[in-house]
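A protein chain is absent from this complex, but the other protein chains hold their places.
Letters A, B and C mark the chains in the order given here, with residues in each chain numbered from 1 onward.
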Amino acid sequence: MSIAIAAAPQQVLQQYKQIRTQTEHICQPLEPEDTVVQPIVDVSPPKWHMAHTSWFFETFLLKPHLPGYKEFHPQYGYLFNSYYNSVGSRVQRDQRGTLTRPPLRDIYTFRQHIDEHMQKLLQSISDDKLAALMPVLQLGLQHEQQHQELLITDIKYILSTNPMLPTYSSQSSKQPVKAAKANYLEVPDGVYTIGYQGNDFCFDNELGVHEVLLEDFAVMNRLVTNGEYLEFIQDGGYQDFRHWLDEGLAMVRKDNLQAPLYWLEQEGEWHRFTMHGLQKVDMNEPVTHISFYEAYAYANWAGKRLLTEFEWEAASQVYPPATGNFVENNILEPTAADATKEGMQQLYGDAWEWTYSAYHPYPGFTKAPGAIGEYNGKFMLNQMVLRGGSCATPESHIRTTYRNFFHPDKRWQYNGIRLASK
Amino acid sequence: MSIAIAAAPQQVLQQYKQIRTQTEHICQPLEPEDTVVQPIVDVSPPKWHMAHTSWFFETFLLKPHLPGYKEFHPQYGYLFNSYYNSVGSRVQRDQRGTLTRPPLRDIYTFRQHIDEHMQKLLQSISDDKLAALMPVLQLGLQHEQQHQELLITDIKYILSTNPMLPTYSSQSSKQPVKAAKANYLEVPDGVYTIGYQGNDFCFDNELGVHEVLLEDFAVMNRLVTNGEYLEFIQDGGYQDFRHWLDEGLAMVRKDNLQAPLYWLEQEGEWHRFTMHGLQKVDMNEPVTHISFYEAYAYANWAGKRLLTEFEWEAASQVYPPATGNFVENNILEPTAADATKEGMQQLYGDAWEWTYSAYHPYPGFTKAPGAIGEYNGKFMLNQMVLRGGSCATPESHIRTTYRNFFHPDKRWQYNGIRLASK
Amino acid sequence: MSIAIAAAPQQVLQQYKQIRTQTEHICQPLEPEDTVVQPIVDVSPPKWHMAHTSWFFETFLLKPHLPGYKEFHPQYGYLFNSYYNSVGSRVQRDQRGTLTRPPLRDIYTFRQHIDEHMQKLLQSISDDKLAALMPVLQLGLQHEQQHQELLITDIKYILSTNPMLPTYSSQSSKQPVKAAKANYLEVPDGVYTIGYQGNDFCFDNELGVHEVLLEDFAVMNRLVTNGEYLEFIQDGGYQDFRHWLDEGLAMVRKDNLQAPLYWLEQEGEWHRFTMHGLQKVDMNEPVTHISFYEAYAYANWAGKRLLTEFEWEAASQVYPPATGNFVENNILEPTAADATKEGMQQLYGDAWEWTYSAYHPYPGFTKAPGAIGEYNGKFMLNQMVLRGGSCATPESHIRTTYRNFFHPDKRWQYNGIRLASK
Partner (left out) sequence: MSIAIAAAPQQVLQQYKQIRTQTEHICQPLEPEDTVVQPIVDVSPPKWHMAHTSWFFETFLLKPHLPGYKEFHPQYGYLFNSYYNSVGSRVQRDQRGTLTRPPLRDIYTFRQHIDEHMQKLLQSISDDKLAALMPVLQLGLQHEQQHQELLITDIKYILSTNPMLPTYSSQSSKQPVKAAKANYLEVPDGVYTIGYQGNDFCFDNELGVHEVLLEDFAVMNRLVTNGEYLEFIQDGGYQDFRHWLDEGLAMVRKDNLQAPLYWLEQEGEWHRFTMHGLQKVDMNEPVTHISFYEAYAYANWAGKRLLTEFEWEAASQVYPPATGNFVENNILEPTAADATKEGMQQLYGDAWEWTYSAYHPYPGFTKAPGAIGEYNGKFMLNQMVLRGGSCATPESHIRTTYRNFFHPDKRWQYNGIRLASK
């Protein structure tokens, strides 16, 4: 799953505290009532996320490695296991939204209990032992960061289903900005090395470093904007079968799709539900909350195509991502590409980029033994790879080799479009 | 819907306060988290019940009749209308469990707002005007009592789905009691008058007083007990197709039914989830939480039959119900029939009695004009009549002519069995 | 199930032959391909009907009563049992339409085999034995007549789903006839005796003769016409929630109902698919192929109501049905009420009349022992009673006490509307 990383206990503890605190920071604006529900099966109750990430530390670190540790509650394992068959039975995923107990305040107590004991573990552990536990510990922290992003997208979805359209946080008034003009940057043909080669943490799905042979292509310098996507809508893009994959067209017709998720037409003008309430669609910002099907159809309509994940990774080698709009910005929505800058933008942050690559194992992929091995491998079918992180991703969590993955119909994540030509 | 009732404003106000306070009393033990969810479509979130009953007073009394009244919130009508097409669009019934906002404390504020203005209305109103409003006012109060019963059954269901099996309230230790022996009491043939003939409130579905001609029959002196029902289970009753209606058998097989709702076998012994936690099944208490299908199959197996609603009403005329185990007892579960008493027991309270009568209109039934007319009539198909009230029914709410109704597969209400012979 | 009937073997054999031949006569215009499919679960493949009715004679008469009889094929029992749990397992009802084998010609051979052996049985049997078997034999014949009606309605449905709109039979050109004017005939209050009191065959559901006390009412002299129903449509009847039962409205909205089954608007004019192809709707003919929900909504809209089954039977005693348009007419569609006649018309034939009575047992109803007891009793829930027979019913099959029953959403039978007032 991950490679061992040398680090001083004190440093690790600080990292641990920072990440754990951030989870609670995200949930701070919520009412207890907000933390219970599961309006669609993809969305988990925030209460569940907060408990599940703690369960991970209890199960894989405290119980096996802190002498004398007693589990916080005998039923929390059953309640807050997500999908690890190795660890026993669990609440069915689609039943998470009926669990009103334990109440939110108990979950906070649970988190505090875990944090105190993790501190105890990290303060009492030898350097050797710490080195041995680092892979699992790092996995626990990365795992919590992944759930931080899910917390944001799930909270957004939960609030959006409410006819009162509640606001997650207020936003200082922003100046409309003109987006950088679109152009295409060349990536030469050649052999590119794919996968993680560093010495820090990575997921198992980034391993299996291997070479791929790519033909030359050109890649858009930024993400597709709402304004560009609106042209597709206004050109009848959702109605014209020629742009769509067959299963995408079926979804469009069944769900009567007309625009990205969260878009709402009011008196002839498009608005979108954001973390800061309902706003007019800003035409310079990247389009987001679209399915792979919509990304594909848009690219087809535009006479372009999506990148493969290998092309994306090659492009990120040729045009190394500088920085991006991550969760640390606290904007929680994509922002316009900077019109004053030349070259590649938005490879990192703003919106995950759908690639036309199925989420399959790299050559030589092997699962870790035991429960940890259930982390990634068993999901390697029917899902598409997304790259680059979003405005809800922690900057410390992302890498150019990072492979996110979702089913092609999923829209509730901050997903966007970057085009390739040739 | 109801007939006018003369009453002093002060008296009415007192009744209003008593009933409204009782709703909040029922919800008092709940966490905010408990009040949000809807684990099955039949169950509404407690928060919704509390708001919907208040919406009724706002919509049908305050807005039309209190000069200068302003609605509490412009969207509450959309959120808390249940099924009145006349009053406009509304949240779909199966979507109630995604509404995390308004939070519970806002609902309490809403209730307080309604109560203050209802007090204002009742204190400022002329006697004539009060007499004119009494039907709707009484309907509002009866409606709130109906939702009080639903609150109890819905809370029970919500808590039961939680693997932690939380307790609604603790119970002082009870002494096991032996139930009265079963026997059958004669009801002579003849013409019986059916329907409400008094001067107090009744629902429209009790009107259309008419005569029915009945053959003589005999009626069980109490409800069927858990012990008697267990014999049916142990005799393979759930497996033997001969006892069942065809659609009942289909339900048994599809849902793999083996016992009443809330029954749980642990180490060879039957337990049941109650408002006071998981308890061993008390063999002397009436069986409850069964569908019509199970009541029918049990009667068939026992070589008896269920009563029609007309027979039930005739029996209640021949053996007038004294009192019963109602919600005022605060036991919230059925109790054993008194072994020291002779004659008819449990016609009132403990458990609603499934009759083999479809919920159809009485001769001459007419709907009230306007929204109030949607109260009962449009549900008069595919549902079965239940009689007598339960341990969750307010005593002041029930009458011998009262017609409750549910689809034959419903098990989450306190429903039980009384047999007829001949 | 039925009462014993004295009859000479020769007479019985002739009746047997007449009824069996009629089944094949109905199927004569079909292609083998037509006899296989099951476009909706309600519709059974014609091949299946032909075999199932033969299976009945084999199972309940030949195997137990004809010495030395060997079953035609060991698997036909599994294939052609409909719903008799007592007789063993069977093909699931919704899987009948995948059974391509045995081919139609084998079914004809099967029928011939049964007929030869039934002839043998009837020719060799003693009068005493015949008398003992008469109830089951009569049941087999009545059962086959019921399936003859289903054959016609199922064939109609099968042909109607085909975009080529094939014709079952051609029709000599008919003269448009003006329907009799609607008026209402009085039925006095009093005690009426309900149920079958004769000495011929009847179903068990007609037994339990009992008295009912009825208030006086008035009954329409004929069925509601297409023209009258069209007024309801044109008045927005399908859109106005006030006319509908709640579950009816849900069906209208879910299935987007706008008119009776088989109605099709072409260039501004209503047509309907008939056994003789697509025809313009004849405004003088009775409306048919409607659900109970539509019958109820129409009656509500018209300011009238439907009859109960007891009122219908009382009306048929006060105004004894003369004759009607039955399957023997070979018209296979309802015809206009005779404008030259006074008094009651169409109580028999043309279209089954939905009553507002649930299909429940009469007092004292008992099921026959064994498999025959599964004939009627287990369906006594959630279905509504229809009375009087239709243009697809054999005249020799119907009685004033005959109780047909279907779920309230069913439209593929020849069902119509008669109104009551008061």
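The criterion applied here is as follows: contacts are C-beta pairs under 8 Å (C-beta built on N, C-alpha and C of every residue); 3 or more make two chains touch, one makes a residue touch a chain.
Not measured: the values here are computed from a predicted model.
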| item | value |
| --- | --- |
| Touching partners, among the displayed chains, of the absent chain | A, C |
| Hidden partner chain, touching residue among A:E215, A:D235 or A:D255 | A:E215 |
| Option touching the unshown chain, where A:Q11, A:N85, A:N199 or A:Q258 are the choices | A:N85 |
| Of C:L104, C:A295 or C:A351, the one touching the omitted chain in the full complex | C:L104 |
| From C:T35, C:T53, C:N205 or C:T225, residue that would touch the chain that is not displayed | C:T35 |
| Hidden partner chain, residues of chain A it touches | 83, 85-86, 191, 210-213, 215, 241-242, 244-249, 292, 296, 356-358, 360-361, 363-364, 378-382, 408 |
| Interface residues of chain C (partner: the chain not displayed) | 31-37, 39, 47, 75, 78-79, 91, 95, 97-104, 158-159, 161-164, 166 |
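Note that in this section only the chains that are shown with their structure count from here on.
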| item | value |
| --- | --- |
| Contact graph of the chains (line, ring, star, complete, other) | line |
| Chain centre separation in whole Å, for chain B relative to chain A (CA means) | 47 |
| Computed distance of Cα centres, chain C from chain A, in Å | 60 |
| Computed distance of Cα centres, chain C from chain B, in Å | 38 |
| Where chain A touches two or more other chains at once, by residue number | none |
